[in-house]
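Yeah, one chain of the complex is gone here, protein chain that is, but the others are all in their spots.
A, B and C are the chain letters, set down in written order, and residue numbers restart from 1 in every chain.
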Amino acid sequence: MSHPIPALLLAAALAAGSVHAQTPAPAAAGAAKTDPLAEYRRLLEEGNPAELFEARGERLWTQKRGPRSASLERCDLGQGPGVVKGAFVTLPRWFEDAGKVMDLEARLVWCMEKLQGFDGAEIAKQPFDRGEMANVVALATWVAAMSRGMRFDLPQKHPQEKLMYEVGKRAFFFRGGTHDFSCASCHGVAGQRIRMQDLPLLTTNPGDGVGFAAWPAYRVSAGQMWGMQWRLNDCFRQQRFPYPGFASDVTVALSTYMGVNAKGAMSIAPAVKR
Amino acid sequence: MTLRTSITGLAAGSLLLAGCASLPSSSELDRIAAQSIQGSFRDQGIAKVDRIKQDLAQAACSSDKAPDEATVERIQAEARATIKWPANGWYLGDFREGERIAQSGRGMTWTDASTATSANGGNCYNCHQISKQEISHGTIGPSLYNYGRNRGITGLDGPTVQPIFEYTWMKLWNPRATNACSQMPRLGHMGVLDENQIRHLMALLLDPRSPVNQP
Amino acid sequence: MTTRREMLATGSKVAALLAAAGIVPATAHADWNKTAFDAKTMAEAARAFGGATPAESKDVTVNGPDIAENGAVVPIGGATTIPNARRLLLLVEKNPNVLAAAFDITDAVDPSFNTRVKMGQSSDVFAVAITADNKVFFAKKEIKVTLGGCGG
Partner (left out) sequence: MADPMRIRAQLQGDKATVRVLMAHEMETGQRRDSAGKVIPAWFIQEVTATLNGRPVLNAQWGPAVAKNPFLQFNVRGAKAGDKVVVSWKDNKGDTRTDEATVA
C-alpha cells in the first residue's frame, strides 16, 4: 500500500500553517521508553478482569441453553465443528453454510441461532452489555483467549474475503459526520496519540498485541468488556457517525481489513485497556 | 428468519460475486463499498444517516491518494467563502473559557442529547499540545504551545496582529480554507462551536496573558 | 458517639488479637465499620478504628503509579514494617469518603496488600498502619489522574 494520505496532509498543514517554527510535538516512537503511563499499565496487567469474562464465556460454551437446550460445542468457527483453538486468528472469514463473510461475534450469534434456537435478529438489537448480547461478548472473550499467543493469518482465498477487504479499506478512509473524521484520522499515521493514548497504525501490521491483536479487551474506564463489534461501534460514535448495525457489512469489512493487515501479529486478546 | 437477512442490513447477494474468481474493477469496488457503507448505518438520537452523505471534500479526501490540484483549489475556494468573520472585528474572548472548551471532547455523538453548541467542546487537547500544564494531550495536530508568542504577538491589536488573527480564525472556522483535506474539524462551519466559543479559543491561543503564551 | 466508637474499636481490636492468635476465626468479628467508611479525613478514619493522632513514618509505605490513565481503576498498595501493626488502611484524600479499604494484619499474612481504587481526581493516597497500642503511622503519595481518550 502507498503511504496513507494523512501523513502527506499533515506535512502540508505544518508547512502551510507555520509562521514561526512549531514546537515539536513529542515523538511517540520514542515515547514508549519514557511513557509515564507504563507503570500504570504494568500494574493493570497483573490482574486483568477480562479473565472473569473469559471464564464466563467458557461456561456458556458448554452449557445447554436456549429454546433447544443445546450447547455451542458443535459450533464451527471455521476450523471445523467444536474447534476453538486457532479460530480467532483466522476471523473474519467466508462461511459456506451462511453464504457470507463473518467475524467472530456474527458467527457466535449464528451458532446461537442454529444450534440453540435463539433469535439472532433479537440478539443483534440488544445493547452490548445486556442479555444474550453480553453473553456473545463473553463467548468472544473466551474464544479469543484460546488463541492467545497465536499469529493472525486470515484467509483471502474466497472472492468474498477479498471483496470484504477492499470494502473495508474504503470504509477505513471514508470521511463523514459533523467532524469530517474517518478511521484513518486516528489510525492512518504511525506514532500519534489522542490525549496520552497511543494510536496504532492500522493500514499495516502494527505489531504483536497492538490494534486488532488486542481486542476483545477490558476497558477500565467503563468497567466493561468490549469485543471488536463494540470497539468499532464506539469508534463510529466518537466519529460522530450514525449508528452501525451489529455485524453490519461495514463492521465486518473493517475487521477483515484490519485482520488481513495484521498478518503475522501475535494476539494478546483479551487485553486490558484504559 | 435466517441470520443472513436478520443480522446484516444488506442481503449477502448484493456483495456476492457468484463464481467470480477475480475482483471487480476499482471503480466497481468503490460503488459496492459506497452501497455497503450506506446500508450499514441507521439513525440514532441526534446522529442521523444524512451525516454520511459526503460533500465534495469528504468524498475527495476519502482515500489514501490526494485529490488532484483542481479539486484541491475548488475545495479551498469554497471553504474560504464559508468563513463567517467575527462581528465588529472582535476576535478575542476569554482564554479561561477557551481552556475549558479546548479540554472538552464532548458533543454531537449519538449519546449527546442535543446539537446545541453550548453542550459541545472543541476536542482541541485530543490532538494538540496547548498549555504546558496539561500533559495529557494528543499529537495528531502540531503543538500549539506558545502559539501567539511564537508569532510575535505581544498586544491585542496592531498591523502585525491582524493577519495572524485572520489566519487563526479561518483555521478554527473552516480549516479546509487553507488545507483541502485537513484532519481538523470545521468547528465554526459545521455548527460545533458558535462565534463566541471560537473567540474564547482564539484568546487561548493568542492572548499574551493566556497560559499558552507563557514561557 | 465517642463511646460507641471506643466500643467498636475495642471490640474489633480484641477480636483482631484473638484472630491473630488463631483463637477465633477472622470472620467472627467482621462488623463493617460504617463510621470509618463515612470519614472525611484520614484522622477521622483512624479514630474510627480506635487510633490516636496520625504521624508520618518511614516504616509505612504506599505504592501506586505516579500517573493513572483513568481514575476509575487506580492500582494502589500499602505495607508496613512496624512489628505490632494490627491494621492497615488505604485512603484517597480527595474522595468524598476517604477510606477505601481496611485490612487486618495477622501473623498469617505479610503486612502488605494491593488492590485498586476509584479516584475522582488527582490526589494524595495514604497507607495508614494502626498498632496494637493504637498508635497511627502513615505514608502518602500523590497520584495524578489524567484525562484520557476522546473525552466524550
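The rule we apply is simple: a contact is a pair of C-beta atoms (placed from the backbone, for glycine too) under 8 Å apart; a residue touches a chain by one contact, two chains touch by 3 or more.
Computed from a prediction, not measured in an experiment: that's the story for all the values here.
J.: So which shown chains sit in contact with the chain we cannot see?
T.: For the complete complex, the undisplayed chain touches A, C.
J.: Given that one chain is not shown, which residue among C:M42, C:V74 or C:C150 touches it?
T.: C:V74
J.: State which residues belonging to chain A touch the missing partner chain.
T.: 46-49, 51-52, 55-56, 218, 220, 223
J.: Go through chain C and note every residue touching the omitted chain.
T.: Interface residues of chain C facing the absent chain: 16, 19, 22, 25-27, 29-30, 32-33, 36-37, 72-75, 77, 92, 95-97, 99-104, 106-110, 112-118.
By our rule, only the chains that are shown with their structure count from here on.
J.: So what shape is it, when you link every pair of chains that touch: line, ring, star, complete or other?
T.: If you draw each chain as a dot and join those that touch, every dot ends up joined to every other.
J.: Starting from the Cα centroid of chain C, hunt down the chain whose centroid lies farthest away.
T.: Here the answer is chain B, farthest from chain C.
J.: Please work out the Cα centroid separation of chain A and chain C, and write it as a whole number of Å.
T.: 39
J.: From the C-alpha centre of chain A to that of chain B, how far is it in Å?
T.: 25
J.: Using the average of all C-alpha atoms in each chain as its centre, how far is it in Å between chain B and chain C?
T.: One centre to the other, that is 47 Å.
J.: Hunt down the residues of chain A that sit against at least two other chains at once, touch-wise.
T.: Correct list: 36, 194-196, 238.
J.: Could you list the positions in chain B whose residues touch two or more of the other chains?
T.: 109, 123, 125-126, 135-136
J.: Show which residues of chain B lie in contact with chain C when the two form their complex.
T.: 103-107, 109, 112, 121, 123, 125-126, 135-136
J.: Can you list the chain C residues touching chain A in their complex?
T.: 64-70, 72-75, 146-152
J.: So in the complex, which bits of chain A are touching chain B?
T.: Spelled out, the residues of chain A in touch with chain B are 1-6, 8-10, 12-14, 16-26, 28, 36, 98-100, 106, 109-110, 113-114, 119-121, 124, 159-160, 162-164, 166-167, 170-171, 173-182, 184-186, 188-189, 191-196, 199, 203, 236-238, 240-253.
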